[in-house]
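Below you'll find the structure, written out as C-alpha cells, and then a few comments.
Yeah, one chain of the complex is gone here, protein chain that is, but the others are all in their spots.
A, B and C are the chain letters, set down in written order, and residue numbers restart from 1 in every chain.
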C-alpha cells in the first residue's frame, strides 16, 4: 500500500521534530512537506541536526505549501495561529491540531482561558484527541485536537476510576512534575539551562490553562461539574511528566478500574499494586505507566501516571490518532521501546 | 573569646562534610576531631577534595577520639550506631545527633518505625531540633536530635497555620520533591547517576519514616492526633527539597499565620502572597522560602516550602542549634547567601 | 523468513538492556533466552521497567540456558567471565562478545592491560568489531569482539585520515568526554548521582585500557607503531561520547579522507567543514556525527566524533555485526532516529 502523505506545520519546534522522528520509522506515512515560518528556507538538518540522516523536504512557509497533495496535516503551531491556518486548509485534508486551538468544546470556555476563538464553526466538528477515550470519534473525524501533555497525564490517571465511580469527584488533587521540553524551543530567561538545572519549582499554580481540559473531561466523565486542584512543577530534566494524584477511594477498586479500562490498550500499562512509575521508564515512547498506592489512611489513594510529554503527550498521540483517521493499524510506527537510561 | 571545640562523627558522609564546610566559616567553633570508621586514617582532603584548603584533623575511629576535650559532638552516624555511640559519650559534652536515633519522643513509636531503641533513657532528655519551634528547650538541652530533612520542610510549611487553627488538621497532603544528596554518599544501584538523571519518581510512598516525625509534631501542635498524607519524590538534582502542601483553609489566614510565626526568624522568609519558591533560591544556605497560593476552589490553599536538605535541612540546622546550646549568637556562621545559579 | 534466535548474556546491565531495546524493534531477530547470574529468576520488567511492554523470557543463570537452540549469543559480561563463558559455548552458535575479552589480537598485550587471557585459542579467530573497517571479516566470523565505546569514538575520527596518510601518526591527542552510563549499572561511590551531576572531571588519565585498542588499530592502520595521547573525562550526562581529536594535517585533506571513507556508510555522517557535532544529536541511535574544524594555526586540525556509547558504541554496533554474521540486511533494525531533546 502506498504510504499516506502528511504535512507537518511548525516543524521547527520540538513537537514538529518529534513528529518527524516518529514518522521516519513509520511504514504507513510519508512526509510531503514541512512548514515553518521564521526558519523557512532552511533544511531540517540545519534546524535539527539529529535528523540529518533523513531525506526530508526543506522548511517552507505555510503559504508556499501545496496542501492538495496531502492526506493529513499535523499542525504544531501556537493556538492562535493554528486556528487561522486550519480554517484555510482544503476540505480534502484531515487535520490533527496539536495546539490548544481546538481542545475545548465550548468556544466560550476557550475564550475565557485563551481569548477569542477564531474558528468556532470548526470547533463543533473537532474531537478531543485522547485516543483511548475517543477512539471511535477520532476514527471518523476530520479534525482532531491533540491534548495538552499535562492534561493527558492527569486524565490517564483519573478517568477510569472517575468513570467507575470509585473516587470522590470533589476530592482530586493533581500534583504534576514536568521536564523542560514541554515549554517548547523558545528562548526565555526562565528556561535557560542555568535557571532550570538543579532546581525544582511550581509554576502557574491554580491557573494553568490545562485546567480547562481537566474541567471539560472530568465533568463529562462524571456527568456533573468536576473541578480539580492542579499544581504543575518544572523539574530539571528534558522529557517526562509524572502526575501524582491524590484521591478518595479504595486503592483496590481504583486499581481494578484502571486495570479494566486499560486491559486491551496497547500503550497503557497498569503496574502491579504498590509499584511506582518513573518518567525515565517511558522516555521517548508511546507508553504510559500507571501505578496505584494505598495511603496509610484508609480511603485515600495515590495514583501515579508517567508519560513522555513530546511522545505520548504530543507527537505519538497525534500519530496514533492519524493511524485511526487514515485507516491504518492503530499501533503502526509506535511500538519502539523507551530509551533507558 | 576562645572558639568552642566540636567533634564531628560520621565526617565521611555528606552531612559530615557539610558541617565541616559551614564550621570552616564559623568564628565561634573549632573542629577538634573528625570521626569516620571505614575511612579512618585518611585525610579529609582525600575523602572530600573540596575541603583541601582547610587545615583539618585526619579521620579517626570513634574509639580513638578524646571526647573530653570537646564542648559539643555532632553525631552524623546511622541511627542504630548513633544511639550506642551517644550513650558512651562523657557527660561533659553536649550532643547534636543528626540521625533518626533521638527524634521520636516515644520509644515505642521509634521501635515501630526503626526497631528497638538502644538508648531509651537518653531519649527522655532529647529535644527535637526544629530550632524555630523548640528554641528555648534547645538552649538548655544536652542532647538535641536533628530533624529529618523532609520532615523539616513539611513542618515549616504546616506548623504555623496548624497551630493558628486556620487549616483542617485532617486534610493535609504533603507532596515533596527532593534531590539525590538526601540519600547520602552511599553506593546503591538506584542512586547511580544514570538511574537518577533525567527522571522523576516517587519512593517509599505512604511508608517513609519521616511520617513518624510528622505525626509527632503535627499532633503536638494540634493537641490531637494528626495523620498526614506524605509522598516523597526523587528529582534529578543534587540539593534541595520543595514541599507542596495541599491544605483546607483560607489562603490569607494561612499566609498571615506564616508571616506572623516567622516575622522575627532570621532564616525563614515568607514570600508575598502568590509567589512560589524554587529550591535553587536557597541552595547551600540556612534559608527557607515559604510561599502561599490560593487554589481556584475557595477554602483550598497550596503552601510551598523550599530548603537545602544538607544545609538548613541538616548541617545548618545543627549549627544553629549548637549556637544556642553553646551560648553563641544564634545566627553566627550561618548567614551566607545561597549559591545561584 | 524465520527470525534468527539470539541469546543475551548479561541482560541485567545497561548494554544488555540496550540490546533488548533494539532487538525488540528488529524484524530479523528473536530473543530466545536472557542470562543474568545475580538476578536470575527475575523478569526483565522487574530489572528494567522500561521493557515492561515486551514479552520476554525471564532471566536465567548461564548454566540453565539451552544454547543449542540459538543462532547467535550476545555476551555482555565482564571480560574475565566472558572468556570462560564463550569458551564453553557450543560450536554451532556464533558469538558477539561485548566485553574487552577478545578485542586485543595479541594475548600478551591483553595480559599486560587486563591480566591472563583465559581463551587464547579462541582469540586467533576473533574479529575486532568496528564494523565499517572489518566488514568482510565480520561477515565470516564466528566470534566478533565488540569494541570499547571510547575506542570506537576515537577510531571513527582518526582512522580515515590516518589511513590516507594526511595526518602525522605521532601527533594525535584524543580528548574524550563521556556520559555516566558507560560505567555500567554498578553501584560505586564515584558514580552516584550527587558525585557526577554538575561536575566534570578526567579519569584514568594516560592509563585507560582503551589505549590498548587505540594502539592496536592505529598501528595496524599506519603500518607502524602509533601511540596516541588519550584523556577521558566524565561529564554529567547519561549517554553520549564526544571525542575531540587534535591532529597535524590540513583540514581539507582530513575532511576529504573522512568524507570518502564514510561516503557509502549508512550510519556515519561527516558534517560540512566547520560544523561541530553534539552528543545529543545521536542520542540512542546507531549514527555517528563527525566534524572537522581547521585550527587557526596552519597544519593543525580538530576532528570531532559523537556517538551514543550504549547504542553505536556497544549494542547497535553488536546488532550491526550480527546482521552481517547472520546474512541479514546490514542496517536491519538500526535506522531509528536519535531522541532529541
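Definition applied: a contact is a pair of C-beta atoms (placed from the backbone, for glycine too) under 8 Å apart; a residue touches a chain by one contact, two chains touch by 3 or more.
As the structure is a prediction and not an experimental result, all values here were calculated from the model.
The chain not shown here makes contact, within the complete complex, with A, B, C. Summary of contacts with the chain left out: across B:25, B:90 or B:115, the touching residue is B:25. Of the listed residues B:82, B:99, B:238 or B:301, the one in contact with the hidden chain in the full complex is B:238.
Residue in contact with the omitted chain (choice from B:114, B:246 or B:287): B:287.
Touch with the chain omitted from the figure is made, among C:5, C:30, C:142 or C:233, by C:233.
In the full complex, the hidden chain is touched by chain B at residues 14, 17, 20-21, 24-25, 48-54, 181, 197-198, 238-239, 267, 269, 271, 275, 277-278, 280-285, 287, 289, 335-341. Contact between chain A and the absent chain runs through residues 14, 179-181, 185-189, 191-198, 236-238. Listed here are the chain C residues that touch the chain not shown: 173, 175, 177, 179, 194-195, 197-203, 205-207, 211, 227, 229, 231, 233, 235-240, 242, 244, 246, 276-281, 283, 293-297, 300, 302, 304, 306, 341.
In this text, only the chains that are shown with their structure count from here on.
When each chain is reduced to the mean of its CA atoms, the one lying nearest the mean of all protein CA atoms is A. Using mean Cα coordinates as chain centres, the one most removed from chain B is C. Comparing the contact residues of chain B and chain C by number shows a mostly shared set, over half of all numbers used being common to the two copies. We define each chain's centre as the mean of its Cα atoms; on that basis chain A and chain C are separated by 35 Å.
Between chain B and chain C, the centres computed from C-alpha atoms are 45 Å apart. Residues of chain C found to touch two or more other chains are 14, 181, 197-198, 238.
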